[in-house]
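And then chain A:
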Amino acid sequence: MKLELLPWLILFLPLLAAGGITLFTLRYRTVSALLSIGAIVTGFVLSLVFINANGWQPSSAESIANWLTIGGLHVDFGLKLDALSLMMLLIVTGVGGAIHIYSFGYMHADRSFSRFFAFMSLFTFSMLGIVLANNFIELFIFWELVGVSSYLLIGFWFEKPSAGDAAKKAFIVNRLGDFGFLLGILMVWGLLGSLNFTVLQNKLTADPAVLGGMATVAALLLFCGAVGKSAQFPLHVWLPDAMEGPTPVSALIHAATMVAAGVYMLCRILFLLNADALHVIAWIGGFTALLAALIAVQQNDIKRILAYSTLSQLGYMVMSVGLAGPTPAMFHLTTHAFFKALLFLGAGSVIHAMHDEQDIWKMGRLQKKMPVTFWTFLIGTLALSGVPPFSGFYSKDSILGQALSQGNYALFILGAAVAGLTAFYMFRLFYVAFLGKPKTQAAEHVHESPAVMAWPLRVLAVFAVIGGVIGVSQTYASQFSPGEARESFGQSLVEPLTHSPAGVLVGLAFIAAGFFAARALYRDAASDPLPEKLGGLATAMKHKFYFDELYEATFIRAHDFIAAVMDWIDRWLVEGLCIGLVRGGTDLSGRALRLVQTGNLQTYAFLFVLGVAVVMYFVLGK
Partner candidate 1 sequence: MALSDILPDILFYLFAALTLLCGVLVVANPFSRNPVTSAMFLVLTIISMAGLFVLLHAFFLAAVQIIVYAGAVIVLFLFVIMLLDLKEEQRRKIKLFGAVAGLVSVGVIMIISLKALRAARPGANLPAPQLEGGTNALGQLLFTQYVLPFEVVSILLLVAMVGVILLSKKDLK
Partner candidate 2 sequence: MNWSFIIFSVVKIAIVIGVVQGMVAYAVLAERKISAWIQDRVGPNRCAPPFVKAIPGLGPVLIRLGLFQPLADGLKFMLKEDFTPAGVRKVYFWLAPAIAVIPSMLVIAVIPFGSQLGHQQMVIANLNVGILYTFGIVSLGVYGIVLAGYAANSKYPFLGGIRSSAQMISYEISMGMSVIPVFLIVGNLNLNQIIGWQAQHGWLALYSPVSFIIFLVAAFAETNRLPFDLPEAETELVGGYHTEYSSMKFALFFLGEYSNMIASAGMMVTLFFGGWTLPFWGLDHPATTPVAGIAHILVFVVKMLLFMVLFIWVRWMFPRFRYDQLMDLGWRKFVPLALVNILVTAVVLWVMS
C-alpha cells in the first residue's frame, strides 16, 4: 500500500481546519480548538502511518500536479518526500501538536480563542507546505504564507501596541531577506531554466560548473532568505521582539518550526551552495551564535533569554550547514525543537502561574509549587546546555565534531565557547527563576498548571532526554551521506566519544566552566552581580549591542529620506504632471461629453436619427 494520498491529506488538513474555524465555528471555542488540534494530531498519526508503510525514502518520491505554465516556466504543485521532509513532517506535526494541546490550556481565558487556533492551523499548513515543497515557487509561496501567519500570530494581541510593532517588525525584516531570496530564485531559474529541486540537483550533479561565476552570488542570495527567516545576523533583530506574541506562539514559531525553515531550506538546497558561499554561511552562523549568547547573558525577561538562546542555537545550525554538515545541522534542529519547545512551554507555564510576569528577578523557589514544570524545565536546561546524555549533548557535539573534521579550529573554539556561554546563561536563568528565595509575593503563591499543559511538557521532556539516541541523526545521514553503516543503539549512545573524543572533552570543559560560573554568581543572588564586574560590556549586552539603535540611526533614517524624496517625485512629478494631465484631460472631455446627456428622450431620438441618416447616406444616397 503506497498511501500516496496521505501526504496531501496531511498538508491540507490544517488548512481545512483553519477555513472551517474561520467560516463556521468562530463562536464555538471548544469546537474550534478541537478542530485545529485534531487536524495536526491526525497529521502526525498519518505521517507515522505513511512512514511505516513506505519507509524513509518512498519509491514515489514526488507526487506532482501541474499548477501553471507561463511560457517556459512550468510550476508544479508537488510534494517532495524523502527522509529530510518526512522527518520534518514528524517534527512539525509532533512538536506542533504538543504545542497545540498545550495552547488549549494556556489560551483558555483568551477572548479570541477560536481565532488563535485558526491562525495556528494556518501556520501549520504553511510550515508543512515549506517542508513538502518540491520546487522553489511553491516553497516561496509557503515561505511567504509562514511570514503572513507569523505576522498574524505575533500580533495576536493587536490591542497591545508593542505586539503590533513586533508583528510589523518581524514581517518587514523578513521581507528584506525574502527580497534576496526571490532574486536568488529568479537567478537560478534564469541560469538553469528549472525550479524543481530534483531537476536542479540532477543538472548540478551532471555539470557542477553550470552556474559559473554566478554560483556564489546565487547561493548567497538564496541564503538571504534563510538569514531573514532563521534570524541570522544582521537580520536577527525581529526574533526577540517577536516574544510579544502568546507563549505557545513563541514555542511554535520561534523555537520549533518557523525559524527552522531557514535551516531546512539551506539543507534542501545544499547542492546549490559552493565552497565560498558555505564559508560565508559558516562564519555568519558562528558570529550570530556568539553574539546572541552574549546578549542572552544580560537579559532578565525569561522569554527573551530563551529567544536569544534560540538565536544562538540557530547560529549553530547555520554554522554547521556552512561547515558542509547538513546532518548535524538537522540533527541539532530536531533535538533543539524538542527541548526548546519544552523550555518555552515551561516558561509559559511559569508565566501563566505568575500571572503574566516575565522578569526572572521576580520569581524564585518554584520547585515545590510547580514540580512538573520545575523538573521538565531542568531537563530542557540540561539538554540545551549539552550535558550528557541528554539529546542536546549529542547534537551539539556532532556540530563541534563537524568543525573539527573540517579542520576549522577557529569555529570549533568559537562553538565550544558558545556552548560554555549557553550553559552559563541557562543556569543563570534556572538559578534565579527556579531556585533561591521567592523574590515577590506572586512567586510564593504559584500553582502547578493544569494537566492539559503539563502533559505536553512531560512528553517533550522525554524526547528532550532521548532525542539524541533514537536514530534521528542516522535518518538524516541516510539522506545526506548514503552508504554509511547504521549504528546500533549502544554505538549511538557513545557515538560522540568514539567519533571525536577531543571535541567532546573540550566542549564538556567549557560547559562545566559555564555551569560553575553561573552557580557561583547566581546561587543566592537577589540582584544581578554581573554588571558591576563587567561594566560597559554588560550594559552593551543588556542593550543587545545597540543593534536596534544602530538600525534606527542608519537604515531607517536613510529609508525615511529616500521615502521622502520618492514621495515628492510621486506627488509632484508622477501624480501632478503625468497623471494630473491625463486625469484633467479625461475630466474635461468627460464634462464636455456630459452635456450631450440631456436626459431628454427627443434629443437622443434626434441624434439617433442623424446617425441613421449618415449611415443611410453611405449605404444608399451616394
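Following the convention adopted for this analysis, contacts are C-beta pairs under 8 Å (C-beta built on N, C-alpha and C of every residue); 3 or more make two chains touch, one makes a residue touch a chain; residues count from 1.
Regarding candidate selection, all candidates are chains of the complex that A comes from, given by their letters.
As the structure is a computational prediction, the values presented were derived from the model and not from experiment.
**Student:** Once the contact definition is applied, which of 1 or 2 turns out to touch chain A in the complex?
**Tutor:** Candidate 1 is the one in contact with chain A.
**Student:** Candidate 1 touches which residues of chain A in the complex?
**Tutor:** 602-603, 606, 609-610, 612-613, 616-617, 620-621
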